[in-house]
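With one protein chain withheld, the remaining protein chains of the complex are depicted in position.
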Amino acid sequence: MKSKKTNEQANQSKDKLRRELVDHFREKREPLRHQWVEQMIAKGLLAGLTREEIETESMTIYDTCIACLETGEYDDAQTYAIRMAERGVLQGMTSEQIIGGLLTLRDVYGRSLFERYQHDIEGLSSALDIYEPVANKILSIVALAFVAEREKVVRQQQEAIQELSTPVLQVRDQMLILPIIGVIDTHRARQLTEQLLRTIRTSRAKVVVMDITGVPGVDSKVANHLVQTVDASQLMGATVIVTGISPEIAQTLVTLGVDLTKMNTVGDLQGGIEEADHLLGYKVVRIESSNGFIRKEKV
Amino acid sequence: MFVPILKQGDYLIASVQSELSDADLLKLRDDLVSRVGEFRSRGVIVDVTILDVMDSFATRTLRSMAHMIMLRGAKTVIVGIQPEVAFSMVQLGLKLESVATALDLEEGMALLDRQTEGDTRRG
Partner (left out) sequence: MADENCIPINSEIDIVTARQKGREMAAKLGFSSTELTLIATAISEIARNIVEYAREGEISLSIGQQGDKRGIIVIGCDNGPGIPNIKLAMQDGYSTGKSLGLGLPGAKRLMDEFEIVSEVGKGTKVTMKKWVQNHAR
């Protein structure tokens, strides 16, 4: 019974102290906020922000932190941190700027507590007991929001790169070139096939030259993907010519026993295009007087 | 769902208008195989542009149909397989094997023209 009572008492005094801290920070809002902004400017943490932005952002952050201290709820801080991370990363703000800024704010708050309780060590210690966990929690929320945002951006960029890395190019009427460079995995093979099939449809292609000179190696899975790409194109009425099969890949394919009898292969890209020209009925003619400029004719 | 079969010169054109049940597919096969003889056609085009699924049964039926039509002396071209459908078919492991395919009706006609060029049956 006794311990319960002391517990209650402790809680009550804790709440009272919390109230006191909140009132203190609210009261000192303007001087503390200015101090904070000045310190951040001195550290070069606000580069790229306008005066107006600094004013509104610093007010919001200051008040949000106090709200967390007051209510013990971090939902607003979380929402704000995610928004800030989204914007910050987009505008090229570094995590150093944001986290540095918050660390500075923590120092400013801390210092003001030291000032207030300088003659009351016990009071200072209890105040820090309340204040420090809140400050740490806010910092970790912001840091995590930033990491999550970075990861999101990295993921989006990876996808963009993958898309760029499989260009399907039209060289002539009804002829596409698909140069594949780099490692092929299941995901990329799928993406590549889908893109090729769609382009066959839109450009009404009849012949596709798929050049794999830039593919470092294949295993049975990748070989099967290549065969599938060829088969699927065939279903849409397009013939695929595969070029640039390196000695290593040729050896792998034969060793794996991949059925290549139905695959149309030519040594290099140039030969592949010549073969495609032939299939489509094009003839490339050199004109004597034109110094190497080439004219093509459909025969 | 009834699939209309049109006669266009030496060719028969079957243009699928909606999703087909297995029974519809079998009926289409039987109709085409018999009409090829009736009209003395040299080529058959089946337009499947509208189909958004070609499963193992559809593929097998079209394949066997093409083979039957070949035995009856005509060539078959399947046209209009959509990119998604083609992708799905190869993932499933389905092939049309020796059956000719073309992008659309126009390309299918051109393909039949080329394939039956040397055919002097009609003179």
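Things to note:
Order of writing sets the labels: A and B. Residues in every chain begin at 1.
Here is the rule we use: a residue touches a chain if its C-beta (ideal position, glycine included) is under 8 Å from a C-beta of that chain, and two chains touch if they have at least 3 such contacts.
Small disclaimer: the values here were computed from a predicted structure and weren't measured.
Contact with the omitted chain, checked across B:D30, B:D55 or B:E106, is made by B:D55. Which of A:K152, A:K221 or A:K262 touches the hidden chain is settled by the complete complex: it is A:K152.
By the touch rule set out above, chain B reaches the unshown chain at residues 19-23, 52-57, 59-60, 82-85, 87-89, 91-94.
We take it that only the chains that are shown with their structure count from here on.
Averaged C-alpha coordinates put the centre of chain A at 47 Å from the centre of chain B.
Residues of chain A that touch chain B in their complex: 193-194, 197-198, 200-201, 204, 206, 228-229, 231-238.
Taken in their complex, chain B has these residues touching chain A: 79, 81-87, 89-91, 95-96, 101-103, 107-108, 111.
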